[in-house]
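One structure follows; several queries about it will come next.
Of the protein chains in this complex, all but one are displayed in their positions.
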Amino acid sequence: MATRYEMEMIDSAARAHQAFEEELHGEKLIVNMGPSHPSTHGVFRMVLELDGEEITNCWPEIGFLHRGDEKIAENMTYTQFIPYTDRLDYLAPLANNVAYAYAVEKLCGIDVPVRCKYIRVICAELARISSHLLGIGAMSMDIGAMTVFLYTFKQRELIYDLCETICGARLTTSYTRIGGLANDMPESFIPMCRKFIADLPATIDETDKLLTRNKIFIERNKDIAVLSREDAINYGATGPILRGSGVEHDLRKANPYGGYENFQFDIPTGTVGDCMDRYLVRMEEMRQSIRIIQQALDSMPGGEWNAPEAKIVLPEKQAVLTKMEELIHHFINVTQGINAPVGEVYFGAENPKGELGFYIVSKGGGTPHRLKIRAPSFVNLQLVPLLCKGHMMSDTVAILGSLDFVMGECDR
Amino acid sequence: MQRVVERDKLLETCRQLKADYEMLTDIAGVDNFGEDPRYEVVYHLYSFQKHEYLRLKVKVPEDDMIMDSLVSVWKTADWHEREVFDMFGIRFRNHPNLKRILMWDGYPYYPLRKDFPLAGIQTELPEYAEDAGKAEAANMLGGPFFGGTGTTSSREREPRQYDTPAEQQEKLKS
Partner (left out) sequence: MGAKKEIMNAPSQDVIVTRVDAAISWMRKNSVWPMPMGLACCGIELMAVGASRFDIARFGSEVMRFSPRQSDLMIVAGTCVYKMAGVVKRVWDQMPNPKWCMAMGACASTGGMYRSYATVQGVDRFLPVDVYISGCPPRPEAVLEGLMAIQRKIANEQALHAMKTGIASAPTHQPVTGPVIVRGDYATRR
């Protein structure tokens, strides 16, 4: 009689199935990411705790670009600090200049002429477009769409051309002054700018075609890192991240400053609060910025571009060379700085990344007693552990890309 | 709008205020060196309905630098309070993770205090950075960037063009 044996050979698939049923979890793996990592857009470090591919915990670390801006500000005059504001959010230096100038003007209690305000609006909106172009380009490059980055960077080069026309520098513009601008907008700027905003929608549409309905892009962004409305407010998020979560808050509309009340534009908001919504909000914001620039160019008033405050604004060079009073004002303004009144002021401006606030405490004299920079990236980056938990390791690049932070202003 | 709050009533006040002012925008420390109490912590709250900011100020004396953490009210207070701790050395009670945030762990000073020099003080770097030497005081050479008005020679006004003080003296003599 033949004996019948039953043999069981467990193959790897069966073993895996068994492990899955028993909820067998291995040891957790700690992975370091950054501070020198291409998708952290600078020097941001994350330590991730992984269970397989899934992120179970995340500890962000910042400070790798802490240069001591706030301490430096206490040691120099208000005007001398303007170049440092360029280097806060170095993707949108013009917007930082504008925000800082309004903050110091609020402290001094002066108002700038309408022409100055309109030029500043154009500057801030160009900076917004420039920042969002890079944000979207870098995000899509991290996800794997290299083409978009090259397309958007081509448009950024045209914005650099506009910056060069207006102030002579590509990136570090330092265009605003306390109570005005470094110089009036040159004549050639307006046709250049008109041509730019006429051509830009084509690039935005092209990006739209490449990304918005792209299967891979949707798969990697839809329902990834959903941020609820309550969490967004609780964590103090601002800018496209807050609006992506459905809060219709934009300081340009809520607390209008610098002539924004004269322009027609809409605030795009998201419904879900995932990476895709934040991306879509940025796309729409660029279109709205084009609208604002168009209106500002159409209704650009003439006249003075500096406030008539001899003790604050630098006089014209020609007048300094020929007139006594202007010479004295120039000398005192340059050597001692403006004599700011005693007081304290907080001014928040809607920057591309969110609310950029300057809290200035003045004890009189030419230098601030304390200058605190409320950097949007600093606050927005706090969301990283909340958003990353429960997602795959490969989603981190999409999450970081959708947060669109800049370490320069985060670490200051 | 501005309001000065007692230190031990801050937490309670903020819990009540949260109904009106939903968002904590900013926390800033201020060092009023030479005054008593020396430190101030300034909170900025924002209301979405009223579209306005509310500034809360809390005085902190030098000999008792501890206050209540607001992390239980607003999650965003976490990093802001760590920054105040890092820069001024003010401690926060019940903070989940009160570590240095901008400077490295183990840095011995609090940089934004008024008695700390802008140039810094020579210190050891963290363990991972030992190869890179030490954190040395920056060479200010009569700086920082704020030219004096009393001198006539542009060389004296811009002493930073020389590398070391000795070289500077030598060049000035010649």
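Note that the chains take the letters A and B in the order they are written out, and that residue 1 is the start of every chain.
We take it that contacts are C-beta pairs under 8 Å (C-beta built on N, C-alpha and C of every residue); 3 or more make two chains touch, one makes a residue touch a chain.
Not measured: the values here are computed from a predicted model.
Peer 1: Of the residues listed, A:Glu53, A:Asp111 or A:Glu164, which one is in contact with the missing chain?
Peer 2: Only one listed residue reaches the unshown chain, and that is A:Glu164.
Peer 1: Over the whole complex, note the residues of chain B touching the chain we left out.
Peer 2: 102-104, 109, 111, 116-121, 125-126, 128-133, 135-140, 143-145, 160
Peer 1: Hey, which chain A residues sit against the chain that's not shown?
Peer 2: With respect to the unshown chain, the touching residues of chain A are 35-38, 42-43, 63-68, 71-72, 83-84, 86-87, 90-91, 134, 149-150, 153-154, 156-157, 160, 164-165, 168-172, 186, 407-408.
By our rule, only the chains that are shown with their structure count from here on.
Peer 1: Could you pull out which chain A residues touch chain B in their complex?
Peer 2: Against chain B, chain A makes touches at 62-63, 66, 68, 70-72, 74-77, 80, 231, 233-236, 247, 249, 254-255, 335-336, 346, 348, 355, 357, 359, 361, 367, 369-370, 372, 374, 378-379, 381-382, 411-412.
Peer 1: Can you tell me which positions in chain B touch chain A when the two form their complex?
Peer 2: Result: residues 22-26, 28, 30-32, 42, 44, 48, 51-53, 55, 74-76, 78-80, 83, 87, 100-104, 111-112, 116, 118, 144-147, 149 of chain B touch chain A.
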